[in-house]
Every structure is written in C-alpha cells, then in structure tokens.
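Note that one protein chain of the assembly has been removed; the remaining protein chains are unaltered in position.
Order of writing sets the chain letters: A and B. Residues in each chain are counted from 1.
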C-alpha cells in the first residue's frame, strides 16, 4: 500500500467527503452514525427522481440491497449511472445475494454496472463468484473458503473485492491482504457490515487507489471494534462504544492495533 | 406448559432460527438487534417479488403493519402465503389496528390469513376482537380489560393471542396465563413491542406448541427488561442495557425472575 490506513483516515477526515448511501432500512441510522463518527458526511438520497443528479454532487456512492424492491432498484441504477458519468467510485453490498430468484437477478444487474468495490460476507462473495451462498443475511461460509472466489471475481470484474468476517480478505485480483482484528461482538450488532460498506465509500471518495481505500476502511473499522470491545458488556453497549471509538480513533491506533498481512 | 421458558430460550439459541421480519421502519433496527441479542437470525426481506420464496427458507415469519402501505401489504400477503404453503408459523402485530379505515381493512385482510399468533397491546387486541381500540400506537386500554376479548379472538380464529402491557395475557382460547415482569421503562422505548413480536417468531420457529413459544418469548423479554432496569437511568440507557441483558440472560434467570400464573 502507498498510504497507511491511519494516514488515510486522517486524510478522509480532513476531506469530510459527502457519501451517498443507498442502503437498507435496518442499516440507515447506524450507517449514517458510523460515517459521522468517522468524519464523513452521509446522505441517504435514493429515489430515482434525484439519485443520479445527487451522485454527481457526492464524492462516492454505496449501494446495498438488503431491503430492495423494484422502485429502489431504479433509484440505485440511476445513482450508479450518475456516479459513473461523474467519475465517482461506487461500492456494492450484495446482501443475501443468492437467497431468492429476485435477489440473484438484482445482484446480476448491479454487478454488470462496474462497481469500484464489492464488499460482502463470505457467502455473498461466493454467490457472486458463482460458488454457492448462504441461507439468509448471515454468512454460513468462512472467509478463508471465499478467498479464491474473491480473487476470481476481482479479476473478472476489474474491481476490488472485500470478503469480511473474523479475518477480512481484500483483493483487486493481483494484490491481496488479510486483516485480522475487530471483535466477536460485531456480528451480534445488526447492520455493522452495511455500515462498513458506507465507510468504504467514504475512503474511496478520498483515497485514489480503491484497494488502499478499502484496506484503510476495513482496518479503521476493525481498530474501532477492538477499542469498543474492551469495555463492552454485550451487543448493546458495544453499539454505542463502537461509535465513540470510531470518533476517538487516531492514526497510530489504526496502524498498530490491527494486523494487515499480504495474502 | 410442557417446556419452561428458560429451557425454550436455550433450545431457541441452539437452533439459531432464521426469522423473516416484515416490520415497520421505526422497529427494523431494534427488532433485528433484539433477535441477534437473543440468539436468532433476523432477515427483513419484504418485497412481493421475493417475500414468499424467502418465507419457505425462514423458520418463521412476523408481520407488523406499523408503517404499512399498499406495496408492503402485497409483500406481506406473499410472505404469508409462502409461510403457510411451507408449514411455517407466522405472527401478526396489528399496530394501531383501528386507527383508520385503511388500517382496519388491512388488519381484516391479514387476520383472515390464519396467523399462528397475534401479539398486540390491549387496545389493538380489543380492536381485533370487535371491542374498540386506541387513538394511536399506544394502548389506551388495560390488558385486564382485554382478557375476555383475547380469549374470544383466540377461540374464533384458532390462534394464540397475546395482549402485552405491564402484565401480559396469553391464551389459545383454552389455556391462559398472565406474565408479570418487565419494567415501566419499556413503553418509553419505541418499538420494543414490535421487537417482541419478532422474538415470538423466533420461539415459534423452534418450540412446537405456539402457546408455549409465545409464553417463552414474553417471559424472556420480561426477564431481560427487569435485568436492564436495575442499572438504567432512563429510556436511553435502558435501550442498550436491554440488549446486553437479553444476550446475557440464562435459563434460570428467565424461570425465576418473572411470574407466570394460570389465568
């Protein structure tokens, strides 16, 4: 990496990027609070009537299909078209990608629109790579089992792919790293993965290399998770401690508390 | 009851049931966090394009009309049809059932689709039993005043009916219990009742008898509320302490801290 995750966090905060987050109903509040705590500025504008126009104003776009419906797909596609036309990065979060026929069709339509980054759990990445997928929104596969699929997907699509879990895996098809950190409480709080996707958008808006941006976002997130877990008594206290940690986190803590290793 | 609520909680956690929750926008996040803290796996998939297909994958379905609109009704009906075809239990939460003409029509349509369990506040249960109803989403009647209506509704519809409040009442038309526990802070936190409906779904997915499942869910919820209230300074701190309590709660605490009495 040319930029350390900690340095990328400092640069992101200084830029305070406006990030358009089209995400699911469960995630909206926690995703917005995650971006605000980290130092970015979220906007959840989604309707097809304005999503494309707004994408040109924002620094990056994130699209999450968790509670998708036809009207929202039109808003997503409009926003993606706007982002592509304006040269903005966009991040795809293919929640429960293979759970239903409809979801597979939506995911297939969106992946063809050249995402800059795809972030999902292991089962979702495997589903996109043509190798299976889980029953619901939670991963039933390990990240280790999704590494080959992630590499293949990144190479085929020319994008960065991040499979996140206890140890994250990030690749652009050539480079690859594993990121070890975070806390077992993180999957016990709903929509933290969705919030992470929005944070990847914030970094992608400010760090030129999408691979570095993704690694920086995941490392920052894992560092905040470790800090929050120190005093958390369960998923409820972890939730607000995570936001406090994200807001308090310095560059040095990011670069020293989470292990990023070439893969 | 053939199963103690505490034993049912242990069984539910071991099964980690996937619960499809079609709920309102206010409740989505807290409902998902409630299920995760308790040990279930929530999925908020709602669109008519996929809700029925997904209902066959999930272990149970819950339907809440809090912020209902026509497109969502189609998603609800599709999911219910899917759940019924797959033999899955489904739980109805008739929020503000009698507040408007539209809401009465929606409630009437859904109650005709054979819910396994109906959970509401006293005013909502009275509205369904043909005996009145409140002004908004909060109960303006006591649970005691709704007991006869709950019994009649359960007998007429062949389902379990739970009217919840300071003391809950659960009946299948023959059996009936009162559950005394929880905290006065619970109605000061929005959507906890909606979250409870989703938790009833989690228990209904794993406990064969819907009456036992409902009693177990309400008892677990009340026990967590009591635990959370011990150190809460208001509705804000109660909110996250409730999730911590739900995650930490053992079978013994469930079976000893909440009074369940035949009615």
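The working rule: a residue touches a chain if its C-beta (ideal position, glycine included) is under 8 Å from a C-beta of that chain, and two chains touch if they have at least 3 such contacts.
Predicted, not measured: the structure shown is a model, and the values here were computed from it.
Chemist: Looking at the full complex, which residue from A:68, A:118, A:167 or A:243 touches the chain that isn't shown here?
Modeler: Of all options in A:68, A:118, A:167 or A:243, contact with the hidden chain holds for A:243.
Chemist: Among B:40, B:118, B:170 or B:189, which residue is in touch with the absent chain?
Modeler: B:189
Chemist: Could you please point out the chain A residues that touch the chain left off the display?
Modeler: Looking at chain A, the ones touching the missing chain are residues 18, 25, 28-29, 32-33, 36-37, 41-47, 49-50, 53-54, 57-58, 71, 75, 239-245, 247-248.
Chemist: Identify the residues of chain B touching the omitted chain, counting contacts across the whole complex.
Modeler: 24-27, 29-30, 66-71, 96, 99-103, 135-138, 187-191, 233-237, 239-240
Following the convention adopted for this analysis, only the chains that are shown with their structure count from here on.
Chemist: When the centre of a chain is set as the mean of its C-alpha atoms, what distance in Å lies between chain A and chain B?
Modeler: That pair's centroid distance is 32 Å.
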